[in-house]
Each structure stands twice: as C-alpha cells, then as structure tokens.
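The following block contains the structure, expressed as structure tokens.
Here the complex is missing one protein chain, while the rest keep their positions.
Residue numbering begins at 1 within each chain, and the chains themselves are lettered A and B in the order written.
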Amino acid sequence: MEALTQFFAIYGSLVNFIGINAILALSLYLTLAAGQLSLGSAAFAGIGGYTAGILTMKLGVPFLLSVVAGSVLSGLVGLLIGLPVLRLHGVFLAIATLAFGEVVRITVLNLDITGGAQGLVGIPNHTKTWGIYLALAVVGYAIAKLRYSRLGWCFESIREDETAAGAMGIDTTYYKTLAFVLGAMLAGFAGALYAHLNYLITPREFGFSVAVDLLIFNIVGGTRAWYGPILGAVLLTALPEILRGTGITAGPMRMAVNGLILLLVILFLPNGLVSIFRRSASKAKDSTLAISEEA
Amino acid sequence: MDLLAQQLVNGLFIGSVYGLFAVGYTLVFGVLDILNLAHAAVFTLGGLIALWLVETWGLSIWIAFPASVLICGLLGLLLDQVAFAPLRQRADSNFSGLISSIAMAIIFESAALGLFGARTVRFPAGTVSVHIWRWEGLSITSLQVEIVAISILLMFALTQFLNRARVGKAIRAVAENDRTARLLGIHVDGIIAFTFFISSALGGAAGILFGLYFDSLSPDMGRSIELKGLAVIILGGMGSIPGAILGGLAFGLSEVLTVAITGTSNLRDAVAFTVLFTVLVLRPSGLLGRKKLREA
Partner (left out) sequence: MHNIQRLKPLVVTLVMALCFLSGQLSTEVFAAASEAKIGFALSMTGGAASYGATQTKGAQLAIDEINAAAGADGLKILPVFEDDASVPQQGISVFNKFINADKVSIIIGPTLSNTAQVADRIAQDAGMPVLGISNTAKGITEIGDFVFRNSLTEMIVIPNTIKVAKEKFGLKKVAVFYGNDDAFTKGGYEAFKKALADAGIEILTEQSFAKGDRDFSPQLTQIKGKNPDAIIVSALVEEASGIVSQARQLGIAATVPIIGGNGFNSPALIKNAGEAAEGVMMGAAWNASSTLPANSKFVAAFTAKNGGAPDQFAAQAYAGVYIAYEAIKKAGSTTDHKAIRDALLQLKELDTVLGKFSFTAGRDADHIPVVQIVKGGKFTVLE
C-alpha cells in the first residue's frame, strides 16, 4: 500500500497526462476511423481548453458546465471547418487542418483574454484522476461499441474506399463531417479537462508538434482497434519517464531512442502494437464478427 | 515608396529561399506521393555539416558547400533505404511513410543536437565576402543576389535535367506511374533512391545558404521553415517544380506585404496560413498542380 502511495506521489501527474492523452488520441481515432487524416485535434483541444478555462476562471461558471461548453464550442468550430475541408483527401486534408491549427494558435497568442504567450494562468484545479479515467472508460466503451454499429460500418466503408461507399448509397459527406465533429468535440472535452489540471495552459501546448504526437499515438498503438490509440498514448507518454528510470537521461539520446522506437514500430508492426495482441486473439475476433452479424 | 520597394526585395529574397527549400520537398512528393517530413532535418544538417567542415577542417566554403551537399544526398539515400523502401509495398505507404519520416526527423534532429550542441552558431565572419549596395534608401547585399542566383540556377538545372536527361525522364515516368515504368524496363527502386538523393542534396544546399545569409544555425532551425515549406508546396501545387518556386515567392511576398500593409506583424503568420487554407479549399491542386481523379 505504501508503495502505491509512493508511486502516486511520483507519477500521479504522469498518470493524469496519460489519461488525457489517451482521450485526445481517441478523438483523432474517431476521425481516422472514417479515413480522414486530421492534424487539427490539438487546436480543437485548445479551443475546448481555453473556452472552459476562461469560463470557470473569469465568469465563475461551474466546472462541469464549462467543460460541456468547451466541447460544444469545439464541435461547432469543427462543423464550420469540416464542411469546407472535408472535400479534401489524405495529405491535403492534413495540411488544411494544420493551417487551421496554426491560425488558432496564433489567434490565441494575440488575444488578451487568453493571456497571450504567458498563457491562461490561475485556472482552478478541478480535474481529478478518477474523473479522467471515468471519462476515458466511458469514451473507450462508446467507441468500442460504435465500431460494430451501423455508424461504425459506415465509417469503416468510407475509410476503405470512399468512392465505393458513395456508390453504395452512403452519404459520405454526412458521415465524414459527423466523424470530424465528434472528434473535435472529444478533443475539446479533453482540452477542457487538461485546462483544469495544472493552473495554466499556454498556446504552445496545442501546437503542431502536439498534433503530430497525437497522430503518433494512433500509429504506434494501431488504428485497427479502439484500444490502439490508448495503448500508444500510454506507452509514449510514459516513455520519457521510463527512459529516465532506466538511466538514459542525456537529452539527445532520449530523443533518439524516442525516434527509434517510432521507426521500429512503423517498420515491423504495420498495424501498431495492437497487432501483437490481435495475432494471438484472431480467433476471438472471428467470433465477435459472427455475433455482431447476427445482431 | 522606397519602403515598399525594399519590402518587395525582402519578399522576393525570402521567397526564393522558401522556394529552394520546397523544391526538394515537392520532388519527392511528385514521385512517391509521400510527404517527407525529414526534409527539414536534412536542411538543418546540411547547414551544420558545412559549418563543421569550414570550422573544424578549415575548408573553404567553396569546397565545404559541395561536400556538405553530397553528404546530404547520401543522407537522402539512407532515408529512402531505412524509412521508405521497406514500406513501399504497403497499401498505406503514403501514410506510414509520413510517420517513418517523422521518426527519421526526430533521429536526425537528435543527432544534430548530440553532435553540434544546442547553441546557435554561425559561419566564421568572412566565410563569404559580402558587399552591400545602397540606392535611394534601398539596400541589397551581394549575398542576397548570389543566393537568388544560385537558387534560380539550381532550379533551372533541375527542370532541364527532368525534361532532357534520361534519368530525369525516368523520374518523371515513375512519378506518372511506377508500374508502367517498371514494365518499360526502368529500374524503379534505383530511380526513387536517386530522387531522394537529389531532393536531400537540394535541401542541404538550402540549409547552407540559409545559414550563410542569416548567420544562424541551430539543431531546430528546420522547424520554423518546415511548416512554411509545406505551405509553399501546396500553394504551388504538389509535385510541381515551377509551382514550388512560384509558391515560395507568393508566400514570401504575402508575409512581407502583410507587415507592410497592416503596419504590424502580429498576424503575419496567421495571414499566411489563412491564405494557404483558402487556396486549399478553393483550389486543392494548387496554383500549378495537376488535377488528379483519385488522390491517395
């Protein structure tokens, strides 16, 4: 028991970050599930985080209400951006969302209400570890359920071949936008939780490199199963601390190991870490398929 | 008036640096449909390696420049062999390639950090002699002229090479359709490797020129130009060499004119990225890009 207390004293905040990053990774997963490569998740998290932070801090709005408000606003912006950009594909969509993310970051930098470069300081500390993991559990469950629902199959078909999906009578624009907006809302939600974790958020925490990190979580974990992004987020968020523990403290070395792990995963585990489990559990998967087809 | 003239000079100059950086970027994209995000890291290493050759080995910049460009070309081969070639048969190779290039970018940057340290350094004063011309309040340096000249020369040579030389034509054939190219007896893997060589060599050259002009080299110098380079190749049209040059100039001018017209610089990058966003939405194939029926 004492060891556990000690563990939380040292790694408590890391555990929180892991949870938040896992939710963020899932928000991108939703978009990826419909085959849309977005680099805007970090910006949506920023919109949610700043909205919720400003609401609780400056207007005294209750925590839960401001989290909801942050998610909703983020979703609305997602809708506004999604409608024009989702006509784009692949890398082009990625770059359009990236440009959007940069515009959001620069706007936040230049506003007074957000505190500019110094960040929004003094946000009350409302987010608790159990809250994060409860949220993660609910979101994870919902996304796992979604995968074998009608909606999930629509996403999957668009991801496999958008033209064919359209020909089959699936309203691809509707489903793509839906996936994008849901992803934006979830990112905004995670951002709002994050804002209430450490008194402070800064524009840099929602920049390009974070957007890339979220993508990396998904790839390393694997996007063929709902728990892939969670796995990626857990491993890669903990990695700096694991390396620190193993004595690889020198700066550049740690960075190199980070890059190397990413490279090895992409080269040898095409479907991410998930494929390790999937291979052994392929039987279970077959039976799942059978069940959901019956249903 | 001379204020605006100076701003135009500023914009044309920085635009041609962006263009030179973007040419290598867009070349790989044209051939492989892959965004090579390690390009900025090669750009950084190019500058730092040239500096190392000049400082530690006492070489003249005229030898260090081609030597470093050659080393960058070899890094490009390494990049292809390690990060791209193994993924080529995969269905999602443009997606996984994007990720493996990010991995290589991290590794290259950590190597730059480990080998050269985190400090911002410069080429020793007098590595190239610089003359400043002043005319009616306008000022242009000889180095600016040289850099623009080298950029134009490199881009012209590249275009000629792609249009005339056998290997250049083979590159275009692979870009058009690699399966057909293979059927026609083209050694596709060799051509792709060669494309990476040229692309990275050009990226390294851009890094050296950048470092020479701005007197500042550091392991993270590629970061700020990375996003701008992306914007440039989109503006110009992915895979289009003249487009990259035009896109570079357009981007450079848009930055400068935002400052000149609004009088403030807070929104400089925001305007540039809004332009990028708008171009993407209105004309996804860029200014000079070809339209594809089914994009990857």
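By definition in this document, a contact is a pair of C-beta atoms (placed from the backbone, for glycine too) under 8 Å apart; a residue touches a chain by one contact, two chains touch by 3 or more.
Just so it is clear, the structure is predicted and the values come from calculations on it, not from any experiment.
By the touch rule given at the top, the unshown chain touches A, B in the complete complex. The chain not shown here is touched by just one of B:63, B:115, B:132 or B:153, and that residue is B:132.
In the full complex, chain B touches the omitted chain through residues 3, 6-7, 10-11, 13-14, 110, 113, 117-122, 125, 132, 134, 137, 139, 141, 210, 214-216, 218-221, 223-224, 255-256, 259-260, 263-266, 268-269. By the touch rule set out above, chain A reaches the unshown chain at residues 3, 6-7, 9-14, 17, 106, 109-110, 116-119, 121, 141, 144, 198-200, 202-205, 225, 227, 230-231, 234-235, 238, 240-242, 244-246, 249-252, 254-255, 277, 281, 284, 287-288, 291.
As a working rule, only the chains that are shown with their structure count from here on.
Remark: chain A and chain B have CA centroids separated by 31 Å (rounded to whole angstrom).
Interface residues of chain B facing chain A in the complex, by the touch rule stated above, are 33, 35, 82-83, 86-87, 90, 92, 94-96, 98-100, 102-107, 109-111, 113-114, 227, 230-231, 234, 238, 266-267, 269-270, 273-274, 276-277, 280-281, 284, 294-296. Contact residues of chain A toward chain B in the complex are 37, 84-85, 87-92, 95-96, 98-100, 102-103, 106-107, 109-110, 163, 208, 212, 215-216, 219, 251-253, 255-256, 258-260, 262-263, 266-267, 270.
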